[in-house]
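Structure record follows, encoded as structure tokens.
Only one protein chain is missing from this complex, and each of the others stays in its spot.
Showing chain A:
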Amino acid sequence: MKKYIVKRILGIIPLLFVVSFLIFLFIHLVPGDPARLIAGKDADLQQINAIKHQLHLDEPLYKQYIDYMNNLFHGNLGESIKSKVPVSELIGERIVPSLELSLLSIAWAMVIGVLIGIISAIFKNRWPDNIGMITAVSGISLPNFWLGLVMIQIFSVKLGLLPTGGIETWKGYLMPSIALGAGIMAMIARFTRSSLVQTLKEDFIRTGRSRGYSGLTIVFGHALRSSLIPVVTVAGLQFGFLLGGSIVVETVFSFPGMGRLLINSIQMRDYPVVQAELMLFSFEFILVNLIVDLLYGFLNPKIRYD
């Protein structure tokens, strides 16, 4: 087990190397000239070239890549082309709120989703199941920006309970996390239900029942754990996406998260910021995947890691 973890962590390094190269190439191949976008509409060619020179954008691409990697190895992510703010600072200010929002969203979505899934599985095709699945379908079908706007109308404008946006207090996290988590909750509910329904048909469950175990013991003691494997996979994947930020929800709630930073930097072709953010997302995804893989073993001890 330990060996496996060490091996996986060591494997991240070459992977990130490849990722960094692809990201660099991809960003620089996308049309758009940061110097021109920064210089603004009044600028003439002379000024654009001066800005290019100052940002070393006039150097050959391979040299820019070497400089970038060199800086990266020295722990220097560079500074934003546009604002001259160090990238670490720009991302640092956004990642904490984004992380908190992601954790909160996935936490409630997991809890409620799994619960609805269990209830639906046990009461398959009866009214609790129907209610649960209607909730799930609604959660998936309601667009999150719509849900966000409706919540603002009710809780901020009409009732005056919550701020329309921003994160000055903890209240600012509530509505965004509901908007973000609703779809995930629904997805988890459906996965839990179908997986649990399958498991409840298995032989070992029938054996358990014939031995006279109660329904609760069977579901929680035997069936649920192994049913959660697909659920954890989905939740892990969704959590990875959440960490990347959601442009729509961040926009509706003026939430200072990673998604808006990324889209603004892409629009301005702010290479250092885009590079650092994409590297971070890749890293987060790799890490979440590793954790999911380790959870498999916990959920089903038959899964071995050697």
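Keep this in mind: a residue touches a chain if its C-beta (ideal position, glycine included) is under 8 Å from a C-beta of that chain, and two chains touch if they have at least 3 such contacts; residues count from 1.
Quick note on the criterion: contacts and distances are computed from a predicted model.
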From "NADH-quinone oxidoreductase subunit H", "Glutathione-binding protein GsiB", "Biotin carboxyl carrier protein of acetyl-CoA carboxylase" or "DNA-directed RNA polymerase subunit alpha", the UniProt protein name for the chain not displayed is "Glutathione-binding protein GsiB"
Touch with the missing chain holds, among A:Ile118, A:Ala179 or A:Ala276, for A:Ile118
Pick out which of A:Leu90, A:Leu200 or A:Leu242 touches the chain that's been left out of the picture. A:Leu90
Touching the hidden chain, out of A:Val19, A:Ile38 or A:Leu242, is A:Ile38
Chain A residues touching the chain left out here are 30-33, 36-51, 53-54, 82-85, 89-90, 93-94, 96-97, 100, 103-104, 107-108, 111-112, 115, 118-119, 122-123, 128, 149, 152-153, 156-157, 160, 163-174, 177, 214-216, 219, 251-254, 256-257, 260-261, 264, 267-269
